[in-house]
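Of the protein chains in this complex, all but one are displayed in their positions.
The block that comes next holds chain A.
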C-alpha cells in the first residue's frame, strides 16, 4: 500500500473516549472465566506431580472412583491416541497433550498426572488425595547451562528438529544462526571490544485472573467450551485434536480476560475439563489456584547469554556477536531464535552474527510473554553497549543514534527495513527533560532501545448495520488491551457515525471465521485493518443503495461524514443521504447491509522504543528504587492514545518486576519454591514511579491508518535500561537478573573486596 493512500486526518481516531467494557468491569458485571456456571455442573481438580522428573509406574484411582461425590477420573488414556509425536514444534499438538496430562513420565514439579470431577470444588480437591501414584524418581535438571552439559539427564530423546547440529545434547531441540558480514574482521577494526555473559531467570506473566473454564462434551462428539483465553480458535483446534473430535463440533466462547500477556495463547485445563465432561456426561468447571498457575502454566524462558561488541572511539560499532541459550521447560519452544533475531535489530551493523538455542529442562512448558525472547537479548546487548559507552566516555543516546537502524537499513536478522521510527524515539529521548535532569548522589541513569517484529495473522471481521443506523462489529480477537474501543473508533472513522453507536463483540468460534490469537501485538493492526475494510465494504453497499434510489451509477456516489453524496457535480444534485436513512429501509431496498473482510495481512510493521530510567541503590542493603521512568515508542498511529500509553506503562511495570525481584526459584529437589504472590515478588503499586510516556508516530505503510502494534515492544528495553541505571548507580555491572538486594549487596561486597 502506497503511503499517499493512507489516511492521515481523522475525526474519531486519536480521541480518548471511555472504553465500551468499562462499566461492566468496574461494576463486576463482566463475566470472567470463573463466572460461568451450568445446571448439573461438576467441579474438576487436577493431581500434579511433586517430582521434577519421574517415571509414572502406576496410577491407582480406585479409591477416588469409589467415592460417592466423584463422577469421573481421567488420566492420559482418556485423551486421543492419534496425536502424532514429531520433533521440535512440528509436533506441537503432542507437546500440548503431553503438557496438559503426563504420559509415561512426569516432567516437572506441577505436571498434571490425573484429574477428577466431583460434586463440589472441595470434594474434588479431597478426592485427589485418594489417588495413589507410584513414581520412580529420575535425575532432573532445571538450569539452562546444566541442561546442555554432557552429563545432563535427557528429558526426551528425539525431540530435536532438523535445525540442531550434530553433537549437541538431546535437550537442545532447536538451533538458529543468522547475521551478515565478517564479525572477526569487524572486531579487528574496533578500538575497544567488550565481551560479557549474562543470565535472566524465568518470570511469569502474572495475569491477575487464574485460568478457568467450563466444558461440556457429549457422547455425540459435540461440545461447548467457555474459557479465559487470548484465542478461542486455537483452543478449539487444539482441544478438538487432543480429544479426537471434529473441530467444528466444538464451539468455544472467550470470556472477559483478566490479563494474558501471552500466557493465555495455549490450553492447560480446557482439554482436561472436556475429557472429564465426556466421561461424567455433565458440564465440568475447572478453576486453577494461583499456585497451579505458577507451577503448571507457562512462565517465560530463563536465559544464559554471551555478547561481544566492538566499537571505535567515535562510538561506531564495528561488529556484534551474541549467543543466546533459552530454557523453555520440558518441551520445545523456548524462543532462542527470537532472542537472537531481535538482539541487534535496533542497529545498522556491517558485521553481525547471532546464535540461539532452544533447550529443554525439568520446568513447566514456557509460554509466550510479551515479545517472547526479546527482553533477555536486549538486556545482554544493551548492557554491553552501556559498558562500551562508559569505558569510552561516550553519551549513550548519541552512540545509539550513531548506530541506529533507519529506513532502508539491512536488519541484523535479514530483511531490509521499510519506514521505521527508531531514530525518532532516540531524538525524542535526547530532547526529553528527563534526559537532562540532574541525578542525586546514589542514583544512576540507564538507556536502552528495544525492537519487536509485530505480527499480522489470520483475521476475520464482520460488521452488520441495524435499521436505526447503529452498527454491530464482530471481531475474533479477545480484548486484552482496550481493543473494542479502538475497533469502534476505526469503524466510526469509516462509517462516519458516532463511536457510541457501535457495539463491538468478541464473537465465538461458531459465528465468525478463524481468527488467530490476540498475540504478536496484532490486534489493533490486523483486526483493525479488517475492521476498516469490513466497514468500507458496508459503505460500498450503502453507496449502492443510494445510487439505486437516485437512479445514478454506483461509482457516482461517495461516502462523506456518514452520508452518501454524489461524487461530483456531474453525478446529479441530491441531498446527502445519511446512513440511518438508508438502513431504515434496507429490508425493502435489497435486504440487510453488512460488511465483511478476511485475510492474513502481512504488513504489521516493526516497532522500536527507547526507555530512560533513573534508579537509586541503597549501598547498605542493595535495595533499588526506580525513581523516574520514561517510555518513548513508535505507535505508527495511536488509535486510542490512552490505551497506547497504558501498554507502554504496563510493559515498563512488568519489566521493573522482571529486572528487580521476580524469578522462578527452584530447590535442589527441582521443586518450585515460590508458587504464591507472597514470594513471587511482582511489583506492588507503591514500588512504581509515575511512568511517563511519549508516543512517536511514524506511520506503518502496511495499515490504512498507519497503525503499528504497541503491546510488546514496551517490555523489550526495561531489563536493560534498569540494569544500566542500577549498574551506574551502584558502580558495579549487574549481569544477572533479577537484581535482587542480596545480589546487589554481594556485588558491592565483591567489588570492595
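To be clear about the criterion, contacts are C-beta pairs under 8 Å (C-beta built on N, C-alpha and C of every residue); 3 or more make two chains touch, one makes a residue touch a chain; residues count from 1.
Note that contacts and distances are computed from a predicted model.
Its UniProt record calls the unshown chain "Xanthine dehydrogenase family protein subunit M", which is the correct pick from "Branched-chain amino acid ABC transporter permease", "Xanthine dehydrogenase family protein subunit M", "Transketolase" or "Cytochrome bo(3) ubiquinol oxidase subunit 3". Of A:15, A:65 or A:291, it is A:291 that touches the chain left out of the display.
Summarising the interface, chain A meets the missing chain with residues 125, 289, 291, 620-623, 660-661, 665, 673-674, 676, 678-679, 681, 683-684, 686-687, 740-742, 745-746, 749.
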